[in-house]
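Removed: one protein chain of the complex. Kept in place: all other protein chains.
Labels A, B and C are assigned to the chains in the order they are written; within every chain, residues are numbered from 1.
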Amino acid sequence: MQRFALLGAGFIGSVHAANLSAHPEIDFRMVYDVDQHRASSVASAHGARAVANLDDVFDASEIDAVFIASSTDTHSQHLRRAADAGVAALCEKPIDLELSAAAETVAYVEAAGVPVMVNFNRRFDRDHARLKQLVHDGAVGQVELIQLTSRGPSSPPLQYVAVSGGQMRDQTVHFFDLARWITGQDPVEVFVAGSALADPRITEYSDVDTSVATLKLPSGALVQIDNVRRTGYGYDERIEVMGSTGLVESGRNRQGNVTTYSGTRATSDGLPGGWFERVQPTYASALAAFVDSLENGTGLPTTLRDGLKAQAIAEAATRSLASGRPEAIRYA
Amino acid sequence: MQRFALLGAGFIGSVHAANLSAHPEIDFRMVYDVDQHRASSVASAHGARAVANLDDVFDASEIDAVFIASSTDTHSQHLRRAADAGVAALCEKPIDLELSAAAETVAYVEAAGVPVMVNFNRRFDRDHARLKQLVHDGAVGQVELIQLTSRGPSSPPLQYVAVSGGQMRDQTVHFFDLARWITGQDPVEVFVAGSALADPRITEYSDVDTSVATLKLPSGALVQIDNVRRTGYGYDERIEVMGSTGLVESGRNRQGNVTTYSGTRATSDGLPGGWFERVQPTYASALAAFVDSLENGTGLPTTLRDGLKAQAIAEAATRSLASGRPEAIRYA
Amino acid sequence: MQRFALLGAGFIGSVHAANLSAHPEIDFRMVYDVDQHRASSVASAHGARAVANLDDVFDASEIDAVFIASSTDTHSQHLRRAADAGVAALCEKPIDLELSAAAETVAYVEAAGVPVMVNFNRRFDRDHARLKQLVHDGAVGQVELIQLTSRGPSSPPLQYVAVSGGQMRDQTVHFFDLARWITGQDPVEVFVAGSALADPRITEYSDVDTSVATLKLPSGALVQIDNVRRTGYGYDERIEVMGSTGLVESGRNRQGNVTTYSGTRATSDGLPGGWFERVQPTYASALAAFVDSLENGTGLPTTLRDGLKAQAIAEAATRSLASGRPEAIRYA
Partner (left out) sequence: MQRFALLGAGFIGSVHAANLSAHPEIDFRMVYDVDQHRASSVASAHGARAVANLDDVFDASEIDAVFIASSTDTHSQHLRRAADAGVAALCEKPIDLELSAAAETVAYVEAAGVPVMVNFNRRFDRDHARLKQLVHDGAVGQVELIQLTSRGPSSPPLQYVAVSGGQMRDQTVHFFDLARWITGQDPVEVFVAGSALADPRITEYSDVDTSVATLKLPSGALVQIDNVRRTGYGYDERIEVMGSTGLVESGRNRQGNVTTYSGTRATSDGLPGGWFERVQPTYASALAAFVDSLENGTGLPTTLRDGLKAQAIAEAATRSLASGRPEAIRYA
């Protein structure tokens, strides 16, 4: 049984709270949020208690692990406190908006030796995980070409864009991680072409909403990632991995399975309306994998080092968008 | 808020307990089972209390509704007690193994005026419900031909077969109900061809495990139902409705969405391993619809009368299996 | 090289003429039709000569084989002349509208020993042939349940209905043949339910346009066939074979492969507009198989005996429609 505290009781925090409450091997004890009312509300819904003081959270006699779902600018400090207190942590990405600060945090936490997992939840998508397993088992031979598509239904609010770090650091970073995870390779170069097509005001933040990234891997394999902020057809995510002997695809998920044939057309259920519909089950799976790792001492499925590397790719991708050229990726 | 007692704490009772516990408008109060240990175990997992005496259950000052998930031979008596006590009931099918006894129970309960819903959960399958809505909205014109397929992965134990009433009353009855629900018509004649192919010992119980039923509807529309107890490929359920202007299909559900192309073949995820994987979400949806009806005084989505009519079709179908001829359906 | 004469230069005759002309091992020599103008037109388009006298056709010094695509009432006499002349024949179904006359013709032709193939072209559908091969190779174990669907887009003219022999003899007979071909078994009993839904005037001819047939096979396996004369969504044909270890499906063919996702719906290309679009390639394949058999002395893919048996099932099916009961099938 693992005793947990949750940091952050916003939308995603409340999703995590429900999963913490439902997991049979978790004793969900505390909720902390800068907004104490929000903390109380989430805590009481799940039989945990709201705490107003972070000192009460980072107490190894009370908890075994923290779930860091607070705002991005607090991740580093919470991770360091977890390291100091000797409690494990499951932390939302990114580690720190500044890559160099993130690297320092990682070094600090690694020195302390506490287990920390970065919550790259898409690795826990049922279909993506099966694709990864098939690639790993050699079902398509040597990996040669990967396509990753992720397209959300609606542009984020501009105030979110302002603090997001840009599309590469905020959205594409998930797929930089998936590319590393699927191939076991660290990309060496990235080129990004991007445009502001859905909401041109995004250019005021030097950002784009429609982008195509090309990664080169050490083996010569190539990766395409296309990311879009606003579609007219729901949330669209798919992965294709072509290898030397075949292709494996984690295909578009449909909302349902009903088809109407009439005249010369067949009309079927389309894609999920939003990203949350598609990724919701991944949060529970990621949490379960973290707990499993803590209970059994097996390796963490995603490490701080993974988080740092995905960020390093996102940095180079952001530079490429600005320079208009391919950029070498520099890992810390 | 509706106060509930659960009758029956076996496998399906424990599924219902979790749904009762999770529903925001339900106050889940009591669990009764002839096996008190089982009642206690389910009750304590969900903050309800186990009760040893049925008199404590059927008390309208304590509860608003009972969920009857006990063994089939108790349904009638529990329904009558609910009628006497003036509490609503959500009751697993069938009402009674004997059609005439079922009819008497229905008359008794209807006279009392308490709301009772028969739990034909497949009406609440997301895809089937959408198909029904499309048919109702005229997407395929006048209904002319329906195909219903339901095939389970493994033969039931013979001791289950012995008390099940046979494939028509146990399995096919769900699809007799769906045929009525989709068309709004009461079939007039049924012909069934059946064989014992998976486990020939089933013939000792005058039962079959592979059957094809044909129903005639008053409009002249035809219905095919094929039911199988044991497939080699998981749980297979689909519905097709052909109308005068088109076809709507609630298709096979796949376990996942991953496809591997290699050589001249494409290999994809197959069907769910068992019926429960497919139908699990329907239980929560059915319960939610029942609660919604109680709260808002809207009509019940499935009535005792629906349960009685599906049973009447199953009786005629069972007669057809024995006689080898089409049989007229006699509704009570 | 096989020298051919074509009997019948109507729509289907002209389809066969093009295939006769294109086949590299066929010397397409003559065309005969009661309408000499029609014969000339088809003959000249393909470098053959129109002949006005049947004596010129049935001359083994001039031709090796006849393709009998003339009206149904002439099949028997042409087959007998082919037998007398010692030339092979590929003959459209049925052999004769009267089952007893068909049986006599078969006996006569078999006594003569000339190779005759009945043109059950659907056996040569690419997908159906692959399904049959998979079943034969044991991909689904012992056959237990078969579904055959064939639904055409538009009701035939009433003058066609008048001479067609009815839906069982005209349309369903193809699927009686497929059921025998797939399983290698001769069905023992048939029950048919039918309605006149698309064009009620068809009842004046004691015919139906929407029907569901159930066949029992000696092994206990069951077969469902649904046939429809008029859909609102093009030509729909599919086959499913469930065996003891799996299921194989020859699925709906789509017109194309284009899908549009917009809002919550995905819209795709529907089914072929008519039966001819779907079955056209089967004619060339059937002809090629016939020629292959003649050249290599290998067995005929479909024999007169196959034609006779399919007709016998159609007779019993027609009786069942009239009697409202299952009927035993009597093979000649």
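In this text, contacts are C-beta pairs under 8 Å (C-beta built on N, C-alpha and C of every residue); 3 or more make two chains touch, one makes a residue touch a chain.
These numbers come from a predicted model, not from an experiment.
Student: In the intact complex, which of the depicted chains does the undisplayed chain touch?
Tutor: Within the full complex, the chain left out of view touches A, B, C.
Student: If the hidden chain were put back, which of C:200, C:218 or C:251 would touch it?
Tutor: Among C:200, C:218 or C:251, only C:251 touches the chain that is not shown.
Student: Of the listed residues A:44, A:71 or A:195, which contacts the missing chain in the full complex?
Tutor: A:195
Student: Quick one: say which of A:68, A:221 or A:266 touches the chain that got left out.
Tutor: In the complete complex, the chain left out is touched by residue A:221.
Student: Footprint of the hidden chain on chain B, which residues?
Tutor: Contacting residues on chain B, toward the hidden partner: 232-234, 236, 254-255, 261-271, 273.
Student: On chain A, where is the contact patch with the chain that was removed from view?
Tutor: 140-142, 144-145, 147, 151, 191, 193-198, 210-212, 214, 216, 220-222, 224, 226, 228, 231-233, 236, 242-247, 324-326
Student: By the contact definition given up top, give the residues of chain C that touch the hidden chain.
Tutor: 126-127, 130-131, 134, 139-140, 245-253, 256-263, 269
Please note the rule applied: only the chains that are shown with their structure count from here on.
Student: Linking chains that touch, what shape results: line, ring, star, complete or other?
Tutor: It is complete, because no pair of chains fails to touch.
Student: Whole-Å distance, chain A centre to chain C centre, using C-alpha means?
Tutor: Here the centre of chain C sits 58 Å away from the centre of chain A.
Student: Calculate how many whole Å lie between the centre of chain B and the centre of chain C, each centre taken as the average of the chain's C-alpha atoms.
Tutor: 42
Student: Provide the list of chain C residues touching at least two other chains, using ranges where the numbers run on.
Tutor: Residues 232-233, 236.
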